[in-house]
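Below you will find the structure I want to go over with you.
Every protein chain but one is kept in place in this view of the complex.
Each chain carries a letter (A, B, C and D) given by its place in the written order, and its residues are counted from 1.
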Amino acid sequence: MMIEALLAVALVGALVTFVAPNRIAGKLAFAISLVPAALSLWMFAAFDGSGNALLDGTLAFESQVEWIDLGSYTISWFVGLDGISLPLVVLTTILTSLAIMSSWTPIDNRESQFYGLILFIEANLIGVFAALDFFLWFIFWEAVLIPMYLLIGIWGGPRRKYAAIKFFVYTNVASLLMFGAFIALVLGLGDGVTSFALPEVANAMLNGGPDGLFGLEGTTLASVVFVAMFLGFAVKVPVVPFHTWLPDAHVEAPTPASVLLAGVLLKMGTYALLRFNFTMFPDQVETYAVPIAAIAVISVIYGAMLALAQTDLKRIVAYSSVSSMGYVILGLVAYTQFGIGGATFQMVSHGLISGLMFMAVGVIYNATHTRLVTDMSGMADRMPVAVGILVAGAFGYMGLPLMSGFAAEYFIFFGAFGAGFDYAPLFTALAMFGIVLVAGYLLFALQRAVFGPYRLETDYEVSRAPLHDIAPMFVLLGIIIALGVAPDLIFEMITDAVDPILENGGEL
Amino acid sequence: MSIGIEYYVLLSMGLFCIGLFGVLTRRNALMFLMSVELMLNAANINLIAFAFYHGNLTGQVFALFTMALAAAEVAVGLGIILVLYRNFRDVDVTVPTTMRW
Amino acid sequence: MAVFELPGWTALAPALILAVTGLVLFVFDSISPNSTNRSLLAGTAAGGALVSLAVAVWFTFAGVGTPTVDGGLGEISILGGQLVVDQLALYFMIVVAIVTALITVASYDYLVDHTYQAEYYSLIILAATGMSLMAAANSLVTIFIALELASLPSYALVAILKDNRGSVEAGLKYFLIGALSSAIFVYGISLVYGATGHLQLENIAAVISGGDVDGYGGLLGLGILMLIGGFAFKTASVPFHFWAPEAYEGAPAPVSAFLSSASKAAGFVIAFRVFTTAFPLGETTALIGVEWTHAFIILAIVTMTVGNFAAATQDNVKRMLAYSSIGHAGYALIGLAGLTADGGEFVMGAAMMHLLVYGFMNTGAFLFVGLAERWEVGRTFEDYNGLSTQAPVACAAMAVFLFSLAGIPPFGGFFSKFFLFMGAIEASAETTAMLAVAAALVVNSALSLYYYSRLVKALWIEEPSTTRDRLAQPTGLYAAIIVAAVMTVVILPGFGPVVDTALEAATAIVG
Amino acid sequence: MVEAITPIALQNDETILLPERIGDLTGLDQFGVGGELLAAFLAAFIVGNLMLAMTGVAGPWAKRKITAAFTDRIAVNRLGPAGLFIIVADSVRLLSKELVIPEQADRPAYDLAPIVVAASALLGFAVIPMGSGIHLADPEVGLAYVFAIAGIASIGLMMAGYASSNKYSLLGGLRAVAQNIAYEIPLVVTGLSVVIFAGSLQMSTIVEAQAATLVPLGPIDIPAWYALVNPFAFVLFLVANFAEVGRNPFDMPEAPTEIVAGYQTEYSSVYFVLIYLGEFLHIFLGGAIIATIFLGGPAGPGPAELGIVWFLIKIWAVFLLTQWLRSAVPRVRIDQMIEIGWKGLLVLSFANLLLTAAIVGLIT
Partner (left out) sequence: MNDWIAIGALALVGLLIPFGMMAVSYLLRPTVPETSKRATYESGEIPTGGTRVRFNIQYYMVALLFLVFDIETVFLFPWAVVYLDAVESDAISLLEILGPMLLFVGILLVGLAWAWRNGAVQWAQTPRQAATDTDRQ
């Protein structure tokens, strides 16, 4: 019942905060959000699961209740955690608390509604990572969009309406595509499945697969569904060429929203890819490995180059997320222990690092009201702490050893080199070149913005950031370094959950 | 004295079509109402003729109900038309165009 | 649960209670004609509706209508089968009672300083009586009577704002088309009677199955076509949908909500019952040479497309909702289009679920419009801009309604719409045309998301175009809206029982 | 699918109707349908002219005589015995008057109105059993038929009032309609309380049902005339009937002191005659209905051949009563009239109906 407790706290908290007076909303929301954080940490400590949730591993905190009986199919409330989802849940809860704290300064109107929506998002994100029944999962998945749409739309920057609509339409169309594909798959499986529980579907897929629908025969149907779902999730991740909604959304969204967006929402896409495509369709993965890898590498390089061309700090971070997500895809398609494990590790680490970066940029923006590197210079003089953390985060991005980014990228490249598909080493080499670009644009931007003589093209009085803006970043930095020093904190449980996947194809 | 059932059906269909024609062509609300009454009574003719034909009373009884309901409908309709006249000074159904059609 | 010890006619209690309430309200008004004691009148009306709801729920769980083999009480037939109380009937009685209760509560504020308080409530309750009788009607006679009993008060209700030109015009148009369609309906009944010699549904089915009406295939077909016309009017679907936008826009918002939710549901229940009970698909097809499901397939596609595309082009919120309700009629029509000779209970059950969920979300949406009318903020999308800054709770509720209407999670509308989709796919095994229906459903839902989210955008994201002074918070309207919103959300986890009831009822009526 | 329609509800055919008698007497019934039609026409002609004659006597002569008697005058007494020839003189006078039609008159309606008024009244007599075999038709819905036909007259009056394009006429017509409809319901409902006794709408059956003995009073038996069985209903019916035919105290449709002559203001010459005729026919029709359903129809002491005599006596008694009231009772106001009808008679008649039903149910 732990997961239900998490959800309940978050949802009730959301309602309470929604109707609370604006004055206390921020503090109240933070206090409430500490409860899930604490709970999830306790769950992390008490984790006793093993194996993969979909491939009859033993789940932690499992609970299953029949929900709807359609006669031919049953839908059930089915939640549980394994080594892949637990770290993401922890990431979600912690990041949410920190995001809430970091938004005390920038958010100055309709606070109660803002924090209510944030908590609502948190609940749904936990649900997405915990749900093991397709419908349950899909409901949480979709439920994330509405509050995020409102967050961007109401509290966003000048072009917020455009960004919000774009985000909403892109992700909804993608969801529709993915949804239809999955339903077609279940129908195609025929009597093989009697429920929408993901483990059951996965088993049915791995022994036999679908037996055709609407004249398509099984394998074709499987391929079509695989591609459709890949596209659906690819928009969410996002990978080139479906990434265009991301910079708009990130730039226009208020800082805390961007933190959640980059930190967790993007992970939804990769998590879903791992859960559905790469767990249920081993054969199709091998078939489409090369194009997927190509897409991954293109995302890495293209994202990095776009980032290189930006002058808006936030935009730089946004594009860099695109390229980081490229690494994740590469790791997944590698289909080796280190590949997939590293990809999962990268999800967490990128969540932390990009969150950190957005916070830092946000803090600077709060003070200077500009994000253009061309407008500022030598910020280090005025806001040493914030800038210091920004630099640290940047190095995390670049994969500085002893930081989680380094471990993640190392795992991924290590796995990708050993991957089975053609030209794997070549792709990996290309992807590594991406790191150089990352270093390039980050150092370039930092050098221009924070070092050198102080110059600021806005008439705001720049002062040191208050503590409650800095504290979250310190926390994040701490976690990042901890994971960098001891990846096994989570990597063990991740690999433990990843191995069963590889038994159906790929090599250990 | 016996008349074939089909003549009754033809009669009622004729009546029905006349009513329909009136409904489609008349712009005066009252004429519209009368046309609808024609259609209802066409149905009544059918019902009673068929009741004789099938030798059960169901149709006749239903015809009674139809009359009653038709009268009630007219009562409501006249009320609405009266209010219409109050508001628009006219009983032409094409006059009121507060909302686009 | 000693239902079975009561005499048979008490099975009609949900309808009878409503009827009595209506008469009681009349008596109130006869005692003090000019009384505007709103709390007494609205209280009585809402009380009656709630009691009727409670009784209907009690009967359902007491097992009225569930086949005796399953330990239920079997379906109870009254007046020699003229009326029958089975699960289908009870299900729709519940829907009607829910909507009525919401409406009456909301009207408490909407009707402030209105002259005809008691008349208004008693008309509402009498119309509700007719609707819940429609749910139980098992013979073309009772169906027609119940239909008129539901329609006549509705005409008056739409036009009840006597000095408001819009209301009167709406009432006129509603009445004219209603009268026309009821005339066509009766003529259809007379033709069916001529072909079969019976008006009670089972007997009609018996005659048709017996093939005794060879000579009258044409007559029967024409009659069925005309019956469809009558249903089309009541459910505001093509070809008798013209009245809907006018009536809903002109009528007072609670009445619009009432008509577009309860009246529509009632229209569907008689359509379900008549076409499943009286005209068994196989035999009827043999007689009239064409499956009547084809008619419904066409109607469904056309209706949902017309409704949604028209709604997408509206600037007036109420009118947009009106057209969208036409679109939803199209969705529910899938329940009939998907029927097959040997089943289709799933798709019909899905339609029933949709109508229940619709009862909450659509009523709520119209009531919010009523709230806006109360605030006098205007009627267009622009006028609604930025309302959320002043009334966040109501606007949150409205967002819930709209997203649920669009059919996206995590709201009730998602499941019912998805089940309709599944049902259409399932039925496409028999009739390939159902694939087109499923496609139309998806396309229209996507389209509807556009215009619904337009309104959400206006409410939440746009800045107020004009500066408004503080908005009142009428208790009754707020209560009704919030209850509707809560139910729209809560029905999602609680969907299990809904599905069971709907499917059982559908199986009982179809199988 | 050409099949004959066979009537379900059977009527009692033992009563021999006038057309059949004539068919027998004249031997027309050998000539098949044509003969039947001719016989029917002859019978109708007899009945029609009988009524015409009665009104002829009543209108110009009896009415004046009675009124004169009440007002202590001597009315027409020059022409013929007791001035009876005034009938001829009057009819010639009226028929030879110029027909003046107002300019804005709504022509077809204006011309049709008198015919409707007269014909509707005459048609009512078709189903009245007048004894001595003078009984034109005996459908099983006789009573309903009579009420229906009598109701048509108010349409004629409305037409007359509307078509004359005269304020007086319009008001008169409206009043006539308002009055007719106000008292139609009590009339019908009270009539139904009789139907409960008889168990049939057929006139002959109703008459036969009244032939039974109510209480033997020494040598003579008091017959079970419904006037005696249910006097309350009788009174109600009488009052409602006066209002129906628009006679005192309910004659405000043509209140000469208020609106000249109501709907007949603009009528002259033959049209006036027709309307006048129609009114008298209506009075007699009302009397006939009362006689039939309350006073045992043609029943009376003596041989059955005297039926017609008794019947005429009863009708004339009712006529006499109307004239008496005309001279004795003042006219009520329109609002009083409406309120008496809706608030008084309607409720009373419903009460009467249900009480009758309850009592009948309890004693059997």
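Everything below uses one rule, namely that a residue touches a chain if its C-beta (ideal position, glycine included) is under 8 Å from a C-beta of that chain, and two chains touch if they have at least 3 such contacts.
Being a predicted model, the structure only gives us computed values, none of them experimental.
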Displayed chains contacting the withheld chain: B, C, D
Given D:Leu52, D:Ile155 or D:Val329, the one touching the chain that is not displayed: D:Leu52
Contact partner of the left-out chain, one of D:Ile185, D:Leu214, D:Val235 or D:Leu325: D:Ile185
Hidden-chain contact residue, picked from the options D:Asp138, D:Glu208, D:Glu244 or D:Glu279: D:Asp138
Residue, one of D:Leu170, D:Val207, D:Ala227 or D:Leu312, that touches the chain absent here: D:Leu170
Contacting the left-out chain in the complete assembly, out of D:Arg73, D:Arg107 or D:Lys343: D:Lys343
Contact set of chain C toward the excluded chain (per top definition): 23, 26-27, 29-31, 33-34, 115, 162-163
On chain D, residues whose C-beta touches the chain left out of the figure: 17-20, 23, 36-37, 40-41, 43-45, 47-48, 52, 92, 95-104, 114-115, 118-120, 122-123, 125-127, 136-139, 144-145, 165-168, 170-171, 174, 177-178, 181-182, 184-185, 188-189, 192-193, 195-201, 260, 265-266, 269-270, 273-274, 334-335, 338-339, 342-343, 346-347, 350, 353-354, 357-358, 360-362, 364
Touch residues of chain B, complete complex, unshown partner: 1, 61, 64, 67-68, 71-72, 74-75, 78-79, 82
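As a convention for this text, only the chains that are shown with their structure count from here on.
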Remotest chain, chain A as reference, centres from CA atoms: D
Chain whose Cα centroid lies nearest the overall Cα centroid: C
Computed distance of Cα centres, chain C from chain A, in Å: 43
Whole-Å gap between the CA centroids of chain B and chain D: 32
Between chain C and chain B, distance of the C-alpha-averaged centres to the nearest whole Å: 26
Multi-chain contact residues (two or more partners), chain A: none
Residues of chain C defined as touching chain A within the complex: 346, 388-389, 392-393, 396, 399, 403, 408-410, 414-415, 419, 422, 425, 442, 446, 449, 453, 457, 460-462, 492-493, 495-496, 499-500, 503
Chain C-touching residues of chain A, taken from the complex the two chains share: 18-19, 66-71, 77, 110, 113, 124, 138-143, 146, 150, 153-154, 160-161, 164-165, 168, 172-173, 176, 180, 183, 187
Chain C residues within the chain B interface of the complex: 140-141, 144-145, 148, 152, 155-156, 159, 162-163, 165-166, 168-173, 175-176, 179-180, 182-184, 186-187, 189-191, 193-194, 197-199, 242, 245-246, 249-250, 319
